[in-house]
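One protein chain is absent from this view; the other protein chains keep their places.
Order as written gives the chain letters A and B; numbering starts at 1 within each chain.
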Amino acid sequence: MPQSEVKLLEVKNVQKVFSVKVGTFEKRDLHALNGVNFDIYKGKTLSLVGESGCGKTTVGKVILGLYQATKGEVIFRDKDIAKLSPSARGDIQKDIQMIFQDPYSSLNPRKKIKTILEQPLKIHTNMSKRERKEAILSLCDDVGIDYSYLERYPHQFSGGQRQRIAIARAMMLRPELILADEPISALDVSIQAQILNLMMDLQEKYNSTMLFITHDISVVKHISDYIAVMYLGEIVEYASKKELFANPKHPYTKMLFSTVPDIHTPLATESVLKTGEIQSPIDLPKGCFSQNRCLYKEDSCMQTHPELNDLGDGHLARCPLIGKF
Amino acid sequence: MKFFKNEAVVEFFEDKLAVVGLVIFLFLCLLALFPSLFSYQNPYDLTQLFLENSFQPPNHNFWLGTDEQGRDIYSAMIYGLRISLYVGLASTILSVIIGYTLGLISGYYGGWVDTIIMRIADIQLSFPAILIALIIMALWGQGIGKIVIAITIVNWVYYARTARGVVLSEREKDYSQSAKALGMSNFGIIFGEILPNTTAPIIVIATVRIANAIILEATLSFLGLGVPITQPSLGSLISNGYQVLFSGYWWASVFPGILLMVLVISINLIGDRMRDVMNPRLKR
Partner (left out) sequence: MNALLEVKNLKTHFFTRQGVVKSVDGSSFSIQKGEILGIVGESGAGKSITAFSILGLIDPPGRIVDGEILFDGKNLVGLSEEEFRQIRGNEISMIFQDPQTSLNPVITIGEQMMEAILYHHKGVSKKEAYNSCVEILKTVGLPAAQKRMKSYPHQLSGGMKQRVVIAMALLNNPKLLIADEPTTALDVTIQAQILYLMKKLSQEFHSALILITHDIAVVSQLCDKIAVMYAGRIVEYGKKEDIIFNPLHPYTKGLIECLPKLNDEKKRLYQIPGIMPSLLGLPSGCYFKDRCELADEQCDIYPEKQEIDGRILFCHKVK
């Protein structure tokens, strides 16, 4: 990975195991994260791409403190926060904020927009009432919401407007790191573009760092600097945006690209049915995790679990057969 | 006024039966608040009772007749209504406070706190409510305060279970997660964020269960375990009259019975409409 940049956050071999009920009495381990490693660089955007069930949201929630990691470290400002709850993190927590996927549930339906935006300031700053009001108004300008919205309740707004409000709330404390968990996937396509542009504008204005989590690889093109592709709780490919879009190496990444709907490509053919579905993280396969969805698998793939190999120029991929198919 | 522009309020008033229920209920509350204004005898004041008036059928002096002590049934009913309503409302308010709080805590924290609270609730629900109240009253003896507490002990379970159910889903919603991520205290999340989103079902249940609490009190009083004989509620009036019902003195129990019925029906009409208005699943 490139050396020239300043690390803001390091995720080191993070593992997360949930205990889930199967049947009435039996409990099994669900391996949501199986040793995830990545760094987030100051002022840059890392996109975490993968299907639902791959653990990408779990990573976000570990960084935010809603989940505590089972093993591993998350280093932020020289402190390991992987096992600390948000209230145990103290002052550090105000520098990590999250934009949630569903703007319909992330805003408390019983609170006025004003109250929602004021809340982070009340908890983490000593601002006076007037200072808080000024801070709110200036952010309203930034995210493009009208001052008159402040006296209304969330249900009076459309999905796009709500997501703007949620973004304003996340930006309220000028956090260093913004975690965006599928911030546009619940929105209409025509609104998605507006929200993506807004997020890029804000990032530029406040020079903030972002972890952008999504299942749709087509939307990360504009917003990312680096991209990590996740599958079953581990990273299978990592590269700079330019490199990954020009030169995807891992079979799984290639599959992700091939299934993106695009007006210039015809609908996928019969082969798309062979791509299957993500496996349950309760019974992890022996060998390569993505073996049953891979068009190029060999016998060796079912025996040994591949390591993340450096292919040069900071391009990493978890497949020993790259170049051979 | 803002209250009358509220969509739920407007919708409530669209149902004529509910409005009738509300008007009757408010009128009965008015009677109960100022009983001396609406009655011409204080049934508790023994100096106003004359034995020669006993068992008068309804006439122009005693509109609804008198009982064996010459007590005017109409006046006794209004004072009895006051006690019935007081017991119903006080026990409901107490059980909402206790049950709601325990339900919120139980649902939010889960784990052993949840297990203890919900097991107690389960055990209690496996006995008939009347049986539990009977046992408590038999142990403690009569008294208005005691019956309020007995009904509270019976009723808190319903609020606790409902609140817990709603909290379980609200707790996982992103807005509570977001409050947690901001470093808000558990207390703040439960009472500041989640509570305002769980009030609708509690209000609905409370309305319906006021009627239930009134009936429970009447039943206990009818069985002689409720309010003291010197402060008759509607239930004890029915009970007193019942003893002489087959001697032809029907008015002594029938009129209090009708009033109890009207009271319970009016509350249930309100409660039914509240459920329709406040339950989002019944709306499109």
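One rule holds for everything that comes next: a residue touches a chain if its C-beta (ideal position, glycine included) is under 8 Å from a C-beta of that chain, and two chains touch if they have at least 3 such contacts.
Only a predicted model underlies this, so the values are computations on that prediction, with no experimental measurement involved.
Chemist: Give the residue, chosen from A:78, A:91 or A:262, that touches the chain omitted from the document.
Modeler: Of these options, the touching residue for the absent chain is A:262.
Chemist: Please give every residue of subunit A in contact with the chain that is not shown.
Modeler: With respect to the unshown chain, the touching residues of subunit A are 51-52, 158-161, 188-194, 196-197, 200, 215-219, 221-222, 245, 255-263, 265-270, 272-273, 275, 277-278.
Going forward, only the chains that are shown with their structure count from here on.
Chemist: Compute the distance, rounded to whole Å, between the mean C-alpha positions of subunit A and subunit B.
Modeler: Taking the average C-alpha coordinate of subunit A and of subunit B, the gap between them is 51 Å.
Chemist: Any idea which subunit B residues touch subunit A in the complex?
Modeler: Those in contact with subunit A are residues 173-175, 177-185, 193, 196-197.
Chemist: Touching residues of subunit A toward subunit B in the complex: what are they?
Modeler: Residue list for subunit A touching subunit B: 64-66, 86-87, 89-90, 93-94, 97-98, 100-102, 105-111, 119-120, 123-124, 169.
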